[in-house]
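Removed: one protein chain of the complex. Kept in place: all other protein chains.
Chain naming follows the written order as A, B and C, and within any one chain the residues start at number 1.
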């Protein structure tokens, strides 16, 4: 079959002919991929930021597909079932999984797809621990309505909104209006905060944030973001700040936005240490949380989509046939120019594509 | 001044000339009433169901007004401030108040207005413990936008929605679509449940519930309500049932609607014991809560009203000049005929009214 | 092999020769039983109170043993491992299990051993869903130190102490000082309550409660138990009442002991409805919880036993060779006379026993 793979010598993904995956363990499923998308972390991999990704690794960890083959120990699904593939694979048996912390599964799961094992930007993908890592898609929903429940919606909800304990009436700041920041903005509204302030340097993202329900959108290049937020909150700060960028400057600014007694929930993927001003924070009753998504919220988010109370399709600004995934990477990697939020890659299966991407990853965050 | 008072020999409220209240304790305020409303419990009092209410007691515990006079120990307000009078008076010092349980204040507060001391359906009212029992009304909001934050909105939110731990995606049943049931319906939506089922025997109330955001409205006279709810939920039951009536039959039905692992939050005012089927419940992981409102949520609800995210005015179906409060009682007391949800009683002050109400309280729940 | 089985025509258990269990599903284990015990619910079964138990059913749901055979899908254990058999079997895959509610597993688990499938008072037992229903026993611990973690310790802790939210400094009432009541007394102390009041009509149980750490033990036949508790708490009532009997009278008394703002956690196995005085409770901020144990706390309790901070052996007042299990049932069934709390049944395996028990079950609670 064909798959999009990582080459250490290039920041372009390339189509490769690789062996079609088969059942290796009794808990595996093999899924034929029908719809997939690209994540910011795929761009990080292409840039060489994720050293554990090895040469030739199939990329991708968000997809919808149809079960083609099942290991003998899988009991929750049947061949032919249409399923959402969670970005998190979980063994379901380890102490972490038994307490709902699937993201830090110590039994061989966690974020492994397109990372330490082959991923889903391919004709077929092998999904370990299928009982715990796949979710049945209701017939009434199409792929695109459900696709973003594989990663960004549960990530933003669990790691941003739930860890940050957003409550009705709260004032919330969201630092960064990329796909995950916007997903935080969308899912924060499930709790009806009083006011949401979004900060992003790109005008197009600020506009999108206002469309998605932000009450105010500020430009951090237009003076210190924390100072702007304090000015908007009578000098008090916000109840909850959600960091959705992953840089020292944005993290430190997010901490400075939080009121005494407030919470900072980090979603950003960080590559460097940050400075924490404990000489100011030690008296301020601040709670800081970090974490990978556990995806416990996928069934609940599915119900909200079914009920028409959450619209995952809004994230999809650009659509590509899978033949043009290379173009999709290019547009997604240069969001400042292209205005892409998330792409949707459609196709019955990934056949008859060739060539190496000539995309240059312009900016990753 | 004039005030609406309780007469043991009549189920009609009557206008009486009573002494204008004055400061008795250093923590008191005297408030000139500008807007008030009628509560179901006022009707219970008129029917004689609340024996601790004595002859001549001034009725009413929900109002907005202007501070006329202040005790020397009150520090949070000034004469002339426009304030919301909470239905709960709280001393702020006792162990219950120190842990936020103002509704069961053991220092002389709790529900006392129009109950054990004179209430607010009058030209003026004395409010004990003013620092803890009044809330400043923002200039931008008119009386009617704020009036229902005195009682039914925080009651429904705290005792129904918060005690019931409504979460995004939950299926919620609300038993009873009177004013408090509708307030539960409105405030449950702050947490974006997946589906809300409302049960009420009155068609007009079921229609109103659908307008206010219920997904389904069932008629309990049309077959067992719990059986209808189970049929709507694949036999599983709801995550949260909120009882907003106060009768044994509705309580017992509400318990039967709850799924294994679910919650029952009681708001209803009960006059009789109920039967609890512990022989079925002991294995079902069900949590049952009771309680008076503490009104801790008033400042938060005020913020949501200010931000335009909660509209208290929707409750006000009928408006009366205070001269016609007797008519208002009549309409409110016969909601099945009148279609009243809540009334708003306007007036600069309650002057020049006369006569005794000839209203008959038709139905109280 | 031999097993202790239920005969509908008798309130005595009897030894029967039955087929040795084998692996039926890939997730099964067969365990050779080395130590077991008797539960109050075994007595209920013998009395005919549990109609779903069929003729010839092997009794028992608490045991320790050694894995003899494993299904192909079991990955957490190996043949020869010494394991604790949880009273709750859980599939680990259903929505209830995924949220930690193993006790109400909807995937074929729950309380099934010695109930709807054959149990553990036998030479061998088949345990479905072995990965989720067995726990490795550390080498340093002997069977008796761990045996009561199969049921009464996690039941008392989760359903009584955790559901009741016992906190440091709380005043706690425990109604009933049988095995589960004493387990609640022992595990409540993990949270250092300020005062624990135990109520039981048997003098020997009250004495044992005082030895186990109760601060006061009252006799409910010596005047109303709730009135005694109120007298001991300045008329306020307790923060948490734990019902560990299962009768209407004890439940209703336990509710009356709870302070405004307090919690009632039911552990008792109920056979009849109770009366709930909602006409008093609706204003009192009381939370009532029910539920079966989920056994999530078994790994934690195992750690405390390993650290010497919890001593499960204290429950074992009487020891029997498995040849004398019939005598053990007799003594356990007549605790008022025998003074038994829990029995331990030792044996390499259950061989060479014969006859039918001539024990009469005197009292079950």
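Operating definition for what follows: contacts are C-beta pairs under 8 Å (C-beta built on N, C-alpha and C of every residue); 3 or more make two chains touch, one makes a residue touch a chain.
None of the values given here were measured: they were computed from a predicted structure.
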Q: Check the options A:124, A:191, A:251 or A:315 and report the residue that touches the missing chain.
A: A:251
Q) Among the options C:301, C:325 or C:340, which residue touches the chain absent from this view? A) C:301
Q | Absent-chain contact - pick from A:12, A:57, A:82 or A:101 | A | A:101
(Q) Please identify which residue in A:223, A:261 or A:308 touches the non-displayed chain. (A) A:261
Q. Considering the entire assembly, which residues of chain C contact the chain that has been omitted?
A. 167-169, 189-192, 194-195, 215, 300-301, 303-304, 306-307, 309
Q | Residues from chain A at the interface with the omitted partner, ascending | A | 96, 99, 101, 103-104, 111, 246, 248, 251, 260-261, 266, 268-279, 281-292
**Q.** chain B residues touching the omitted chain (full complex)
**A.** 26-27, 72-73, 75-76, 92-93, 95, 98-100, 131-132, 296, 299
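The working rule: only the chains that are shown with their structure count from here on.
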Q | Approximate Å spacing (C-alpha centroids) for the pair chain B, chain C | A | 43
